[in-house]
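What you see is the complex with one protein chain gone and the rest in place.
On to subunit A.
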Amino acid sequence: MLWHYRAVYNDMTLCTGEESWVDSRTVYIGHKEPPPGTEAYIPQRFPDNRIVSSKYTFWNFIPKNLFEQFRRIANFYFLIIFLVQLIIDTPTSPTTSGLPLFFVITVTAIKQGYEDWIRHKADNAINQCPVHVIQHGKVVRKQSQKLRVGDIVQVKENETFPCDLILLSTSREDGTCFVTTASLDGESSHKTYYAVQDTKAFKTAEEVDTLHATIECEQPQPDLRKHINKPSPLGSENLLLRGATLKNTEYIHAVAIYTGMETKMALNYQSKSQKRSAVEKSMNAYLIVYLCILISKALINTVLKYAWQANPNRDEPWYNQKTETERQRHVLIRAFTDFLAFMVLFNYIIPVSMYVTVEMQKFLGSYFILWDDDMFDEELGEGPLVNTSDLNEELGQVEYVFTDKTGTLTENNMELRECCVDGHVYVPHAVCNGQILPGAAGMDMIDSSPGVDGKEREELFFRALCLCHTVQVKEEETVDGIKRGIHQGKSTSFYISSSPDEVALVEGMNRLGFTYLRLKDSHMEILNREDEMERFELLEVLNFDSVRRRMSVIVRSSSGEYYLFCKGADSSIFPRVVSGKVEQIRARVEHNAVEGLRTLCVAYKKLTHEEYEETCRLLNSAKLALQERDKKLAEVYDVIEKDFILLGATAVEDRLQDKAADTIESLHKAGMKVWVLTGDKMETAAATCYASRLFHRNTQILELTTKRTEEQSLHDVLFDLSRTVLRQHGSITRDTFSGLSGDCQDYGLIIDGATLSAVLKPTQEGTSNGGNYKEIFLEICRNCSAVLCCRMAPLQKAQIVKLIKASKEHPITLAIGDGANDVSMILEAHVGIGIMGKEGRQAARNSDYAVTKFKHLKKMLLVHGHYYYIRIAELVQYFFYKNVCFIFPQFLYQFFCGFSQQPLYDTAYLTLYNISFTSLPILLYSLMEQHINMDILKRDPTLYRDIAKNSLLRWPTFIYWTFLGIFDAVVFFFGAFFLFDNTTFTSNGQVTHRSLCPSRVSRCDCVFCNPPIWRGVVILILIGL
């Protein structure tokens, strides 16, 4: 047997129809080689199933870590200085730079080593967890890392798949299994996967072992949403991905096709690269400037030295002769060593302790987030988490916020809010977070009670909702082993479905008196209000798809009547309705949609037996079609689903998180652009955006979706939109001058995954307009106050973030999400925030910061981010300032000591000035400074704009601080100079000594260079010294 598992891009490259045939791999199931003669057997090498996230091994830690550390410009610089001090005769001893360097390197190495050790432990836990492999007809336990491509694996219920597998057989009769991919894409619903038809029957380990087959599949690709080319018999419904969990199925047999780092999960997770904050980048820029200042200082002094020494009586007065070897040295070598000596003398202008102090400040400062009472969640009993403190100040610089929708903006708790039957509104009042409360069934009727006919309609509506779905019932086994059905205790069973809306509907129906029990022998059993069991035979399911945006079931009631129930989006139901109270329902639906509820319409039609037969025939012929099956099916569906009688509509609410709207509004006011990136469909996502006030009622929505691009070419749509937006933009700039920008039209953009990939795809044809789609798209986005991206694959979320990051303003981005599907964007964004939510901790673990609720983002950014930023900005500026203050007198002193590199300060001063005298006071300051009261920051988000774009670390501020430093240095130096020039300064008439005068200069430094606040106050104290 030879199967092709072949994939083409579905959403990514469908438009071009491009197929990647180039690379493929052949997998021999159970490592059985094919019978000779069929094909030349080329054994392929595949990696083992080991996942490696650690950076170092025991052996390469020291060299690799040192290499990494010395890539830091400052560390490398100090290493060079240290080496120079060792080699040549320099004014200061090598310890003055060697000791701090050693300290910094050691501390960092210990920290990084510890972190890597933790990663090793986590890797080992994953790699060594046991898996069951079938070898020679027996089940053998193996470590996960020893799994090879071609191994047949047995996975039991609730186990996680150890690698990417092709499903061979399951314990279920029909060869299906249920899988939840919560840790992959965040969807907690159960999905059905199918065993390969030919191997469905191989149930036991022995049987499976007899299998002789090969699988041909393409080389690994990272796209999680790849679909199958129809003619080939293996498809995505056969492929179980690593990380997903088996549910509701006793066991399965499957064969490994991608292992280790080649699994889709591993390919999807980008390595966690180190993030660097904007402040650190400006720090590095400043360092380079100071390096230039340093070199020029050394150069100036060297040149002046030789100019001054031109007179031999100055170079070598009788009292200060050179040694013979010195005299004989070549003048160039002498000049060069002099230059290096000056470099060493002035090297303290580069603040050695800055990195240590900054890191300490960040580390200690991050505790204020941990300690924050306001961000503590009583419900979870947990506060925020800080996974890296490197990015504290970046929280104050955010310009773009990318947020996930489900679980981040919303509670991820669907709930039926109301249904509307024939214009009568029913509100189930047992609202309890989607849990079924027995005995709480009931409803409020807002309108007058319907008549007899209405009663019938109403019951039909409820039955329709109970039948028209793909929900499964999960029955929980109780402790004593008795299967308790819904009759005994409703709370022991719950519904699972790929769509949380359906669950909410069925649960809502339960509260309204109609309980869906189970699907048994293709009969759906429901319990009506009189507690009678009704059985409907399920004949056909016309599954939901995003193009039709509806689904239907055909059932036969016990009385033998055929019904077709259909539910779907209003836009896809109304055109197909022939009777019913369309106008009333439409009005209600629109009202609900504006409220941010997710609405569905329900319709039905009765079928005669003949009609049913005809429908079946059509469906079967379409299903059996070998080519264009999708298209034919769609045509058939279109024929079947029409001439409906409208029953009513439902409204489901995905409740927004507490204060989500308030938070978003604050972020908007603070000048941030909020983007919602969701895997959800457009309508629901848009509804949430309205509810969370991301879109306002007067926001003009621009759509960039597949629906539109089908009608027009992408090119036209893009240009259309950009024209609209740019026209507006022109008026905005005019308005801002007149201060009327408040009431100008703002735009919201909606884009979906497929269109996005089309926009981002580099076009092959024509360089004239291709390639600049990206630019146009960015231009549109820039002018939209809010952007909604729906139907996003996890990697696409990261792509968007990357796109914005790389745009020409290089804005600072923040991504916030709760699910595993947000991990890639969390890793990609400058700051990644995880929400410790329902969908596990994967996001929180991969994030830089984790909070419990979306609303905490407000305090995190507006208060903590603001504080962290101004603190670190002051700290950095101060560090450069104080070192100018410290070293510039040294430079001036060279003019008074014949450019002989005589240090002005003692060695102890030189070493301690940076390490303790001046770094500790500022550290305290940079931990505690609050320039504005916390409450004011929270109340007025616009203050956040003041510090936007790294405003406190711009060049003018930096130059101001540097000149301040130089000025102060001049004052210190000449103050001391005039004070001690030619005079006695002790009351016993003894003259001050060379080192005393400089020591006063340095004491001035120590005192004065402490936070500028002190200046002035300390003058009096200083005089007494």
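In the analysis below, a contact is a pair of C-beta atoms (placed from the backbone, for glycine too) under 8 Å apart; a residue touches a chain by one contact, two chains touch by 3 or more; residues count from 1.
Heads up, the rule we're going with is that contacts and distances are computed from a predicted model.
Think of the chain that is not pictured: of "Cell cycle control protein", "Glutathione S-transferase", "Sorting nexin-2" or "Acidic fibroblast growth factor intracellular-binding protein B", UniProt labels it "Cell cycle control protein". Per the touch definition above, the residue from A:Asn158, A:Gln197 or A:Asn320 contacting the chain not shown is A:Asn320.
In the complete assembly, the contact with the undisplayed chain comes from A:Glu382, out of A:Glu382, A:Glu611 or A:Glu779. For the chain missing from the display, the contacting residue among A:Phe76, A:Phe336 or A:Phe896 is A:Phe896, taking the whole complex into account. Although one chain is not drawn, its touching partners on subunit A can still be listed: residues 91, 313-314, 317-324, 367-368, 370-373, 376, 378-383, 867, 896-898, 900-902, 928, 930-934, 975, 977-987, 989-998, 1023.
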